[in-house]
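Some notes on the structure that comes next.
Selected chains only, in their assembly positions.
The chains carry the letters A and B, assigned in the order they are written, with residues numbered from 1 in each.
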Amino acid sequence: MVDFSNALHLVRERAPLVQCITNFVTVNDCANIILAAGGSPSMAHDIREVEDAVSGVRALVCNMGAIEDIDAMVLAGKRANQLGTPVVLDPVAAGGTRLRRESAKRLLEKVRFTAIRGNASEIRSLAGQEASGSGVDAAAADTVSQDSLPAAVQTVAGLARRIGGIIALSGPLDVISDGEQTMVLRNGCPTMARITGSGCMLTSLIGAFCGAMPSDPFAAVCTAMAAMGVCGEAAEARRLKNGTGNATFRTDLIDAVFNLTEKQLTEGVRYEIY
Amino acid sequence: MVDFSNALHLVRERAPLVQCITNFVTVNDCANIILAAGGSPSMAHDIREVEDAVSGVRALVCNMGAIEDIDAMVLAGKRANQLGTPVVLDPVAAGGTRLRRESAKRLLEKVRFTAIRGNASEIRSLAGQEASGSGVDAAAADTVSQDSLPAAVQTVAGLARRIGGIIALSGPLDVISDGEQTMVLRNGCPTMARITGSGCMLTSLIGAFCGAMPSDPFAAVCTAMAAMGVCGEAAEARRLKNGTGNATFRTDLIDAVFNLTEKQLTEGVRYEIY
């Protein structure tokens, strides 16, 4: 079983240094959410120093939004693999353009990923299924419903076995699998799709949790996803109460991670083992 | 006449996907204000994929703050022109350096723009008049006053006729013209010049509105400008009430776009046909 409470405890206690090679759109939010969780971010991404930089970190996050840094991701990822450091991939808009499809393919060939977090169309694209090209943010068509859950579980678990790591599909329903065990999470809120960077921040959080507990990446990924969902609900409650909008929601979401307690997480998470 | 209410309705209903090739300073705010308006942002800017990316979007925004991406803008802009997709230009600091002047000239030669939004000195620079070099944010000298309004209208309308598109000069007085009809807007507040990105966000909003109603770009541009001004006033009212500063103002401004109602817009806008 996943001990959410312990995972949250560990990320605060161990304050992992997490290196992110990530895109310029949401890089600031990614750094701040890692700090909110208790980790420490490094956004070094220059190909001349990424191998050097990765030697000192507890986890590496590769975010394909930084499409110009794929070479740096490969170099840093291979070094992290040698060192046994967890590597997490965010295949941003993986199916959106030919460049993205080729970049995703190359990353999967060259680097062993501890975990990959994407939305439904990104995960489907990695799994070789038809991909929608409608932007990077979760759209209505781009999610898993109760009806499509069995098929999604199959896709996610199958891809997890293929890459030998964890696949995390995020949306209104999150599906997380290491190929053997699969967890479904039902937290979060629609406003998370009305800010840029929900996905990037979530992947950065996964990096922090994997860095804190590299020996149990499934628990790390599930807890990061659960924390994001529970914090999204907390931020949404504030938005509805205060009549604010998506920009304040973003700030409140990071604040909620900063203030998240073990009790709040374990009481708020809605999950099932599939 | 411009039906502000209908334009706002359409941007929410159609949720246009807007691609921005934009600068790293304000890119996050640009994405979030597009989401606030009801659109969906894509910030793809790599020259290897912009043509591919632009095929799936409803509007393209080229922000010259991304001065290293001018080639990508030309490529994406030409493709958008072929597809009949609206293209909006923000000529950031157009007169500030020789590189900017040459880049603006090249963009105007290679791409047909549906609309161009700049401050007074940027628009004057595009019109071939003397440009001030004092940074990218609206300064006191860099605005249109009641006295200089007739000259500004002439400059704006003349440039609109020359480019065969809409010119929108923003500041305390906004002047918007398609060469035939000209609208003057009197909304907004001085604090908008105390945050970075007011202009970039406004141009992104224009992209969203043009993407939602490509058949009437004049109404789209006027409504985006009106919405920004009305929301600036709403954010300023909050700032004065709560004693906050420019950073909270920025957040409140995006929130105000998120929460803007058709009634609030039509009642708040102060405009005249010149």
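Just so it is clear, a contact is a pair of C-beta atoms (placed from the backbone, for glycine too) under 8 Å apart; a residue touches a chain by one contact, two chains touch by 3 or more.
If you're wondering where the values come from, they're calculated on a predicted model, not measured in any experiment.
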item: Homo-oligomer size of the whole complex, from 2 visible chains; value: 3
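Heads up, the rule we're going with is that only the chains that are shown with their structure count from here on.
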item: CA centroid of subunit A to CA centroid of subunit B, Å; value: 33
item: Touching residues on subunit A, where the partner in the complex is subunit B; value: 23-26, 28-29, 65, 67-68, 93, 96-100, 133-137, 139, 194-197, 243-248, 250-251
item: Contact footprint of subunit A on subunit B as seen in their complex; value: 17, 24, 27-28, 31-32, 35-36, 40-44, 46, 48-49, 52-53, 56, 250-259
